[in-house]
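The block underneath contains the structure these notes are about, expressed in structure tokens.
With one protein chain removed, the remaining protein chains of the complex are shown where they sit.
Coming up: subunit A.
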């Protein structure tokens, strides 16, 4: 109990907000259950003031143009560090918290995500054995925002046990060293670590300069892209690093369920229970409040599909190639969705 309260106070100290004029003050104060639910219905708060010293130029991207952090509005330059704070504080309890918040369903989503991607190269040949003449390399998988390594673990398990592929390699990338440390802990001493099939990279997904172009078979990002400051930039970077024919795959929450009654119930759960569970279990309400707010701010399925298309990808599952329908897969009535894109040859 003492450690719990200690952690709470430490987090409160780190998350004390700066009182800069471009922060919407009303949104940052008093995060209580009741106010959160009613705020859910409101339009996004506009930035109250622009920084007077740097007026935004029309048509160019301002580096400190206001962006959203949950329901608050902050300059883009600050978002990465604020997100980093959130995930540093939740890293140790991240997997436990996911179980509690999604009632364990996130495991099913991740299993399905990996199974439908089918990573790994199945050996070909008459006896079902990989012929030595065809020099197979295995796939290169890049798991962005994969800190704790649960997606990477599933990828390697699937490749090894289902496709009998002993060479496929996963790079776990995360912007946050503390989340990566959780991943290192998971793989420490495992067969995959010993076989050199997994490595770790601390990088910002918007600038993967250490990864050469056209070098990755499969780029995955599960429950991560909503925290990126410039999602379009991250998508373009994904397009760059993927080989022609490579696949971009994203598992992410959706802001609204298609059924409005269920949506209301789900919003009650997410805005009421999740910050509360965060407070009780992880001793950190604000980080989990951010989590549910960031889900609310993520673009809807159709909008995100169009963003993927804009980056140059072919979106699977669309009748007639173009149009307004389809192009993603809803999970659990649309609480989460799988988006894919294939880089054309």
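Observations
FYI, a contact is a pair of C-beta atoms (placed from the backbone, for glycine too) under 8 Å apart; a residue touches a chain by one contact, two chains touch by 3 or more; residues count from 1.
The criterion applied here is as follows: contacts and distances are computed from a predicted model.
This complex has a chain not shown, and the name its UniProt record holds, of "Ras-related protein Rab-30", "GPI transamidase-like protein component PIG-U", "AP complex subunit sigma" or "Ubiquinone biosynthesis protein", is "Ubiquinone biosynthesis protein". Only one residue in the set A:139, A:176, A:254 or A:294 touches the chain that does not appear here, and it is A:139. Residue in contact with the omitted chain (choice from A:247, A:295 or A:331): A:247.
Seen across the whole complex, the unshown chain contacts subunit A at 116-119, 121-122, 124, 139, 217-218, 243-247, 249, 314, 316-317, 319-324, 329, 340, 342, 344-345.
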